[in-house]
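Next up is a structure, given as C-alpha cells.
The complex is shown incomplete by one protein chain, all other protein chains being positioned as in the whole.
Just so it is clear, A, B and C label the chains in written order, and each chain counts residues from 1 on its own.
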Amino acid sequence: MGRRLKLGMIGGGQGAFIGAVHRLCARMDDKYEFVAGCLSSTPEKAAKSAEEIGLDPSRSYPDFKTMAEEESKRDDGIDVVSIVTPNHMHAAPAIEFLNKNVHVICDKPMTSTMEDAHKLVDAVSKSDAHFFLTHNYSGYPVVRGMRSLIENGVLGKIRIIKGSYLQGWLGSKEEDSGSNKQAEWRTDPSRSGAAGGVGDIGSHTMHLLEFITQLKLQSVSADLTTFVEGRKLDDDASIMIRLNNGAKGFIIYLSSCYRRRK
Amino acid sequence: MGRRLKLGMIGGGQGAFIGAVHRLCARMDDKYEFVAGCLSSTPEKAAKSAEEIGLDPSRSYPDFKTMAEEESKRDDGIDVVSIVTPNHMHAAPAIEFLNKNVHVICDKPMTSTMEDAHKLVDAVSKSDAHFFLTHNYSGYPVVRGMRSLIENGVLGKIRIIKGSYLQGWLGSKEEDSGSNKQAEWRTDPSRSGAAGGVGDIGSHTMHLLEFITQLKLQSVSADLTTFVEGRKLDDDASIMIRLNNGAKGFIIYLSSCYRRRK
Amino acid sequence: MGRRLKLGMIGGGQGAFIGAVHRLCARMDDKYEFVAGCLSSTPEKAAKSAEEIGLDPSRSYPDFKTMAEEESKRDDGIDVVSIVTPNHMHAAPAIEFLNKNVHVICDKPMTSTMEDAHKLVDAVSKSDAHFFLTHNYSGYPVVRGMRSLIENGVLGKIRIIKGSYLQGWLGSKEEDSGSNKQAEWRTDPSRSGAAGGVGDIGSHTMHLLEFITQLKLQSVSADLTTFVEGRKLDDDASIMIRLNNGAKGFIIYLSSCYRRRK
Partner (left out) sequence: MGRRLKLGMIGGGQGAFIGAVHRLCARMDDKYEFVAGCLSSTPEKAAKSAEEIGLDPSRSYPDFKTMAEEESKRDDGIDVVSIVTPNHMHAAPAIEFLNKNVHVICDKPMTSTMEDAHKLVDAVSKSDAHFFLTHNYSGYPVVRGMRSLIENGVLGKIRIIKGSYLQGWLGSKEEDSGSNKQAEWRTDPSRSGAAGGVGDIGSHTMHLLEFITQLKLQSVSADLTTFVEGRKLDDDASIMIRLNNGAKGFIIYLSSCYRRRK
C-alpha cells in the first residue's frame, strides 16, 4: 500500500456514538491515519471534541464546507472522509467532498429523503472519487461464509429466509432523558427521516438478506408499531417478504423489546 | 390414586408415529395400564399391531364402535381412551366413547371440519366423561416457567411475541415415497382438513402463544406457501399477529425448510 | 423377543434413589415386566413400599433368600433380578440368585470388599445365569460415538485423557439431616466400603475412560480429600493417571464442590 490513507471525519464528537467506533477500527486496521475533522455541527463543540481526542487543532474545522475547501488545497490533505452524522446530514457533506474529489465513506441509510438520494447519486456520477456506504456487517467472516454456502449451492435453492435484529435501548422514552443524543435524533423525523427503526436497523437486515442470498426483495407486507407512547417514529416491525426467486420469509426488528429498569 | 387408569387406544398401529409415543409416556408416568385398543381402521392390521406389542388379543377390536360397546360393558373396562388417528377420524370415535361415558384424550387439531367440531362439542356437553385435547407442550416445565414469568409481571406488559416451529421432514415429496403413512395423510385434504402445516404444528404454536401469555389472538395476516410441487396443502407459513392487549408478533412454521439428502 | 422378561428387584423401596429409576427405564424399554421384589431389608418397609407402587403383595418378600427360594420354584418366576442396594449388600443377594440360576443386574461398584468380590466371581463362574454390572453410561450414544472415533483412528493415537464427574450434593453434611438415606450409607464405611466418592462416581469415570479408549489404567497418583468436617470417607479427588499406551491424563470427581444454600 505504500502509506496509510489520510482520514477525515464529519460528526463523531462529544456525545456521539459511532464516530469513535469508526476511529477505533481505523486504528486496528492500521491502514488509516486520522488527521482532520469537523466533529460537530456546533463549532465550539467541534473544537472541544478535537482537543479531547488529540486532533491537531489546525485541522479541526468549524464546518464541513471549510474543511472540504482547506483539506483539498493541502498537499497532505485527507484522502477520504468518513461521514458519521445523523441521517439528514449525510447528503450535504458527501456531495461537498465528492465535488472536491475526496473519497467518501458514508453511514447508512444513505439519505433521509429521496430528493437527497437523487442529488447524491448525481454527485457520485460526476466525481472522480468513490462513495462507500457502511453496510458493515457484510465484512464479518460469518456473513461471507453464509453467502458462500448459498453461492456454492450447499443449501440448495433458497425457500425461506428470516432476518431479525433485536434491540431494546429504545424500550423507554430515552429521547426525553436529556442525555442521549442518539435517541433524540433517531426518533426525530426531521433528522432521521420517515423511518425510525426500519431506517436504523431494518436497513442492515434488508441489506444482509440480499447480500447473503444474492436475491432481491420483491414485495413486503409490514406491520410497523410505535410501542413507546408519544414517539413519532416506529420502534418495532414485523415484515413479511417475498423474494425474486419465489422465496419467502420475514424480517423483524425491535428497538423497544424491553423497558429499561430504573 | 388407588390404582392405575385403564387405557384404551384408537389408532397407533403399525406405521403410525404418535401412538407409540403416547404408550411410552403412559408407561413412564406409571399412572396408566394399557389394556385395549383398535390400533388400525383395517381390522387385520389392528390385530397384527396388537400382537406385535403384546396386547391381549381378546381386547384388540376390529373397529371403534365394537370397542366402545364391549369395553363399556366390562367391569374392568377402560376408564379412558386415547385417540391418535388422522385428523378426520377424531370426531367419530370421540363422540362414540363420550356417549358411553368413557373419558377421551384426543390429539390436536380437534377436528378437520367445523361441522365435526360442533357435533363433538355437543357430545361433550351431554356426556359425564371428560374430553382432553393433547396440547402437550403446555406440560413442559419451561413452558410453565414462561407463563409464570408473565403472570407474575416479571416481563411487564407484553409488547412483542414470536413463535416458531421449524421442521423439515416434508421438504421433499415424502407422501409419494410409499413408506410414510404420516406424510400421506397430513398432505391429504380429505384426511388432514383444509390446513396442512398450520393444522399440524401451527396449532401447537398458536396454543402455546395463548397459553403462555394468557392473551388472545385478535387478527392474523398469513402468507401460506406450498413449496413442494404438487402438494395440496401448505408446508410453510409466515403469520403476522395482533393480540387483544395491543401486542404484536408473528408465528412461523416450516414443514419444508430443507430437502432430505438422498 | 417373544415376551417381556420378568423382573425382580432387591432394594429400591421408600427413601431409596436409584431403584425407581431402574423401574422407570424398564418400563420405557418395554422389554421387562416388573413382578416381584424385596424392596427393603426391613420387612415391614418392604411390604409398604410394594403396596405403594402397586406390586402384587404375594410377590413382595421380606428377605432376599425367601424371594430367591420362592421365585425360582414358580413357573412364572422372575428371569432376572436387579440389585439396587447399598454397596455392602451387593454380593450376598447376587450370589443367592446366581445359585438359583437367575440372571443378575447389579449396581456398581461390584462389592465393597475384595473378599466379597472373590466370592461373587466364584458364584458367577459356577452359575448358568449371567451377571451384569450397571456401568450405565456406556449405553449413551455419545459414549459409543466417542469410542467409535477412537476405534476408527479418527483421533489418532491417544495422548491425553481427562475425565471429570462433578456433583455437589455432599457439599454439606447431608448425612446428618435425618432425611437422606443415600447420603447416610454413602458416607458410612461399613456400608459403602473404603471408597466414598471414588467408589460412587469415580468408578463411573474410570470405567468410561477405559471403555471409550479401550486402554487400561496402569498407575495412578491420587490426592483424596474430605472437605466436609467429620465425614469418614473422601468427598473429592484429583487423580493423575498413566495408561498402558503411554497416554496420560487425570480423573477428578467432586461430591462436595458446593455447599447447599439454606
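Note that in this section a contact is a pair of C-beta atoms (placed from the backbone, for glycine too) under 8 Å apart; a residue touches a chain by one contact, two chains touch by 3 or more.
Please read all numbers here as calculations on a predicted model, not as lab measurements.
J.: What are the shown chains that the left-out chain touches?
T.: Per the touch rule above, the missing chain touches A, C.
J.: Which of these, C:E71, C:E184, C:D200 or C:D236, touches the one chain of the complex that we don't see?
T.: Residue touching the absent chain, from the options given: C:D236.
J.: Using the touch definition from the top, which of C:W185, C:F211 or C:F227 touches the missing chain?
T.: C:F227
J.: Go through chain A and note every residue touching the omitted chain.
T.: For chain A, the residues touching the absent chain are 3-4, 24, 27-28, 30, 53-54.
J.: Name every residue on chain C in touch with the hidden partner chain.
T.: Listed in rising order, the touching residues are 156, 159-160, 162, 221, 223, 225, 227, 236, 238, 240, 242, 248-250, 252, 254, 256-259.
The rule we apply is simple: only the chains that are shown with their structure count from here on.
J.: Report the chain ID whose CA centroid sits closest to the centroid of the full protein CA set.
T.: B
J.: Can you grab the rotation angle between chain A and chain B? Superpose on CA, round to the nearest 5°.
T.: Rotation angle between the two copies comes out at 180 degrees.
J.: Centre to centre, using CA atoms, which chain is the farthest one from chain B?
T.: Measuring from the centre of chain B, the most distant chain centre belongs to A.
J.: In whole angstrom, how far does the Cα centroid of chain A sit from the Cα centroid of chain B?
T.: Distance between chain centres, rounded to whole Å: 49 Å.
J.: Once you find the CA centre of chain A and the CA centre of chain C, what distance in Å lies between them?
T.: Taking the mean C-alpha position of each chain, the two centres sit 63 Å apart.
J.: Among the residues of chain C, which ones contact at least 2 other chains?
T.: none
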